[in-house]
Structures are given as structure tokens and as C-alpha cells.
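Left out: one protein chain. Kept in place: all the others.
Then we have chain A:
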Amino acid sequence: MAETAQQRFVCDSAMDFLLMETVSLMQEGFDSIDEERDAAYARMEQLGHRVGMGLAERATRDRPRFADNLEVVKFICKDFWLLLFNKQIDNLKTNHRGVYVLTDSSFKWFSRMSADVAAETPQLALVHSAFPCGLIRGALSSLGVSSSVVAEVAAVPQCTFQIKFR
């Protein structure tokens, strides 16, 4: 992606810390743990949606239109992920009927996560996967595709995103 000489940089760590804190912030104000988690998830996903839309528009500024859904998903796996995390999605699977599974084997935002009891980490990491889900959904929707995105965390730092086209 061509950038002008006036590109401005943001510190990577600052961005990571901001997102970490946003997740905790979103969990405030609710009484039960389940409510907290659901509400935080929904809010973060909405946030991600908006950010993803803008980011995708910016990233595809100079590109021609995409031929089909597969091209769009490949764009997400390669260029979009490269823009966000400096790496590509490691594995893409599809059933050719509108369901795609993207696997990132060392998801950047999960790479330093660890809970007190190692087994609980995937569960706690799920809330942090809301924002990336929203990012993907937002990017897809700004490229003209309506979808739903769900994340699964089997073991940190690996993360799997499942895209279902509607």
C-alpha cells in the first residue's frame, strides 16, 4: 500500500495496551459475570465493525473491484491481516458453500496472554477476540458482503475465525 511522505506512526505497544484496557472498560457496569462478558463482547464487536469498515476502505483505495467472495476472503487473509498484524493468516479452509475458516496460529493480541490457571486462558481470551471479529465483519461489509463472524480459541496464541456469508 503506497503511503505518502506524511504518514504518521503510532507505537505498536500503545495500540495493544489501549485495546486491552478497552476490553476491561467495556465490562464495567454490569452485575453478573455472564452479563458482563456478553455485553463486553457485543460492544467490542460493534467497535471492531466500525474500525474494520474504515480500514478496509482505506486499504482497497487503489484496487479494482473483487470478482467474487473468495477474492474478498483472500484479501482479508493476506492484505488486511498484513496491514493489521504484519503477517498473514496461516490457514484458510472453506466448504465452498459460504463458510470460511481462518486460522491464525500465533495471533498477535493473544501472544502474551496467560491466566493463573493455564486451562482457563482460552475462555478468558474469548472476550478479546470480539474486536478482531468485528474488524473482519466490518471489512467484509464495506466490501459489499454481509456476513457473521465467530471466533474460537482452542489454545492461546492460536485463534480461529469462522465467517458465514449470508
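Basically, a contact is a pair of C-beta atoms (placed from the backbone, for glycine too) under 8 Å apart; a residue touches a chain by one contact, two chains touch by 3 or more; residues count from 1.
By definition in this document, contacts and distances are computed from a predicted model.
Between the names "Trafficking protein particle complex subunit", "Exosome complex exonuclease RRP44", "N-acyl-aromatic-L-amino acid amidohydrolase" or "Eukaryotic translation elongation factor 1 epsilon 1", the one given in UniProt for the chain missing from this structure view is "Trafficking protein particle complex subunit". The omitted chain makes contact with just one of the residues A:25, A:42, A:99 or A:118: A:118.
In the full complex, chain A touches the hidden chain at residues 13, 16-17, 20, 23, 109, 112-118, 121, 124-125, 128.
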